[in-house]
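Missing here is one protein chain; the remaining ones are kept as they sit in the complex.
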Amino acid sequence: MTARILRPAVLLVLGAIWLAPIYLLLVNASKAPAQYAADQVWRPIGDFALFDNMREAWEIGGLGEAVTSTLLYSIIGPGLAVLFGAAIGFAIVALRLKHGFFWFVLVFGGTVFPLQMILMPLFVGYVEAGIYDSRLGMIAIYTAVTVPFAALVMRNFLGGIAHQVFEAAVVDGASTWRIFWRIYLPMSTSALVAVFILQATFVWNDLLLGLALSQSNEVRPLMTAAAALQDTYGGLQLTAVLAGGLLVSLPTVVLFLSTQRIFSRGLNLGQF
Amino acid sequence: MSAPATAAPTTPPHGSAPPEPRRRRRTTYGWSARGFSVPAVLVVAVLLYLPFLWTTWISFTEYNGLGSPSWVGLDNYRAMFDDPNFATSLRNTLLWVVGSITVPVGLGLLIAVLSHGMRFGGWLRLPFLIPYAISGVAVGVVWRFVLQNGGGLSQALDALGLPGADLRWLSDAPLNTLVMIGASSWQQSGVNALLFVIGLQSIPREPIEAARLDGASGWRMFRHMHWPMLRPLTTVVVGLSLVASLKTFDIVWIMTKGGPGRNAETLAVTMYEETFVNSAYGAGSAVAVFLSVVTFLAAITYLRRQLSPERVV
Partner (left out) sequence: MRLRHTGVAALAASTLVLAACGGDDDDAEGASGPGLINFYTDKGAWEPQFLEVSDVSETSLGLGLEFTGYSDAEQYSAFVRQSFRTDEKPDLFTWHTGSELEDLVAEDLLAPTSDIWRTAIDNGDVPEAMQEHFTVDGETYCVPMNAAYWVMYYNKQVFDQYGIAEPTSWAELITAADTLVANGVTPFYETNILFSFVWFQTLLAGTDPELYNKLSTGEAKYTDAGVVEVMEQWRGMLEAGYFGDPGDQTAPQDQLKAGTVAMINFGTFLSGQLNSVDMVSGTDYDFFVIPNVNPDLDQTSLIFETGPMCTAKGAENETSALQYAEWWMTDEAQTAWANARGDVSFNPKALVQDRLLADLNTQSGSGDYQLLERYFEATPTPVLTAALDGFSAFVTNPGDPLPILETIEAEAAAYWAEQG
């Protein structure tokens, strides 16, 4: 009985602490530039200027052009990665791929390299291959960097599915492709979605790869454009930078909100 | 929507399920298995391994990004180990590893377990996910508000009558590393919670019900039923935190540039400073190779233990 009150109470208190920095973000992004003061960051003062600040960031940052391409990257890149990750997970777990651990470690090993260091060879390679500053090139690299994470999660998740499921399907005469597509993938929707939204968020927020591998407005992703709003030599007002940061984060916040249902489903374990 | 299908036919990775007959069936699916693995292996090999090969070669040369690199053998590695700052970087990186596989993993588990199966649990989890969804640019600015001297944290402590308002959060080591681990936990805990939730969802109903009928509940239920079955996802979360923490860069660079006086530097920051600030590509690459080897060994050791065939599959 106490647990019934205690559990939400603990979550609410922790959640409130977690939202404090978000509160700071909102309050200060809503201040008129002239009213922002560093020693009063907690207090909402002055007029509500959030939308003015957002508009300023949007216009000066030229963010509009970047939205389409970024949307494309954050859907296709992680989308492919999830499929690739699930496929190799399926190969290892269900099809018992020979030397499965080796191949798994090889793919997961892709995450150990510091991304900053592979930017330069990638840039040179991209120019030579003729895919520098192209959407194809951006999608390829975003797929590559999100595959290891997808492979790790999917391999482990699929490992939880009993092998009898596979064997039963084989007895029914299903091909491996069909078993993967019609049985394993649907059974792991929540894991697929979780990996997808986490990685789509990562791609949406990426700065590094966009900076190194693209140049034109049609190809450059959003964050690269947004980051240019502020640097050492000035640029936008802090309030507008915050508002701009908030604005470009909205789609990912909405994504998390809209997928919550999927994670509330499944088995209700009740009280411990 | 066909809701209950999600996890119903699963059985726990080990435990009450009958032992899996381990037949040499692999030959049957050899080609098929390879076919399923090719896309993942290919993109990773071409776009991540190949470029890093170049970095590895550069680590044996002296190169400023222009002209052609000149071979210097192990000089860069020797210089790296001789550099007194290397020890500081190593120490800070270790702090990050320990901090990251305890705080955000523990908090993530707590959030997942508390919110799982509860009405509106998804909504209560949301505050922890929002930080991950916010762009790095905005997060950097906000944490500077919070952690700078006399900033939000100090103001709040002062207002609440708590001590510590005059601490210099980002200036003094190792305090600066600790508070930055806090900031990074703020961003990471929700993600970990989400992964744990997926794990909890895949736990089948039957053994839990059986245990409940036996009178198990609360902590005992968690300890003996949920926790062992959560292992695949615990492996994921810890494995990812391990790799990510060894490579810690963004937050340190944004908040402090590794300073003042390099006292918050991590290995990745050292690598970045050598390569991009000093244009000493060879020296930076040497740190990168060292870092990658350490990360790889740590990850493989951990995963090997966790994923050994006797325990999972």
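Read from first to last, the chains carry the letters A and B; within each, the first residue is number 1.
What we mean here is this: contacts are C-beta pairs under 8 Å (C-beta built on N, C-alpha and C of every residue); 3 or more make two chains touch, one makes a residue touch a chain.
Model, not experiment: these values are computed from the prediction.
Peer 1: Of the residues A:49, A:76 or A:151, which one touches the chain left out of the display?
Peer 2: Here the residue in touch with the unshown chain is A:76.
Peer 1: Could you tell me which of A:17, A:127 or A:250 touches the chain that is not displayed?
Peer 2: A:127
Peer 1: Write down which of A:24, A:219 or A:248 is the residue touching the left-out chain.
Peer 2: Answering carefully, the residue with contact to the hidden chain is A:219.
Peer 1: For chain A, which residues lie in contact with the unshown chain of the complex?
Peer 2: 33-34, 36-39, 60, 62, 72, 75-76, 79-80, 83, 119-120, 123-124, 127-128, 130-136, 139, 181-182, 185-186, 189, 208, 211-212, 215-216, 218-219, 224, 227-238
Peer 1: To test your reading of the contact rule: which positions on chain B touch the chain that is missing from view?
Peer 2: Counting over the whole complex, chain B touches the hidden chain at residues 1-2, 5, 64-67, 144, 148-151, 168-171, 256-257, 259-263, 272-273, 275-280.
Here is the rule we go by: only the chains that are shown with their structure count from here on.
Peer 1: How big is the gap, in whole Å, between where the Cα atoms of chain A centre and where those of chain B centre?
Peer 2: The separation of the two C-alpha centroids amounts to 15 Å.
Peer 1: In their complex, what parts of chain B are in touch with chain A?
Peer 2: Against chain A, chain B makes touches at 3, 5-13, 17, 20, 25-26, 29-30, 32-37, 39-41, 43-52, 54-55, 65, 107, 110-111, 114-118, 120-139, 141-143, 145-146, 150-152, 155-156, 186, 189-191, 194-195, 197-198, 200-205, 208, 212, 217-219, 221-222, 226, 232-233, 235-236, 239-240, 243, 246-247, 249, 268, 271-272, 275-276, 281, 284-285, 288, 291-292, 295-296, 299-300, 303-304, 307, 309, 312-313.
Peer 1: What residues on chain A touch chain B, complex-wise?
Peer 2: 3, 7-8, 10-12, 14-16, 18-19, 21-22, 24-25, 28, 38-39, 41-42, 80, 83-85, 87-88, 90-93, 95-98, 101, 103-114, 116-118, 120-122, 125, 140-141, 143-145, 147-149, 151-153, 156-157, 159-165, 176-177, 180, 186-187, 189-191, 194, 198, 201, 205, 207, 223, 226-227, 229-230, 238, 241-242, 244-246, 248-249, 252-253, 255-257, 260-261, 263-272
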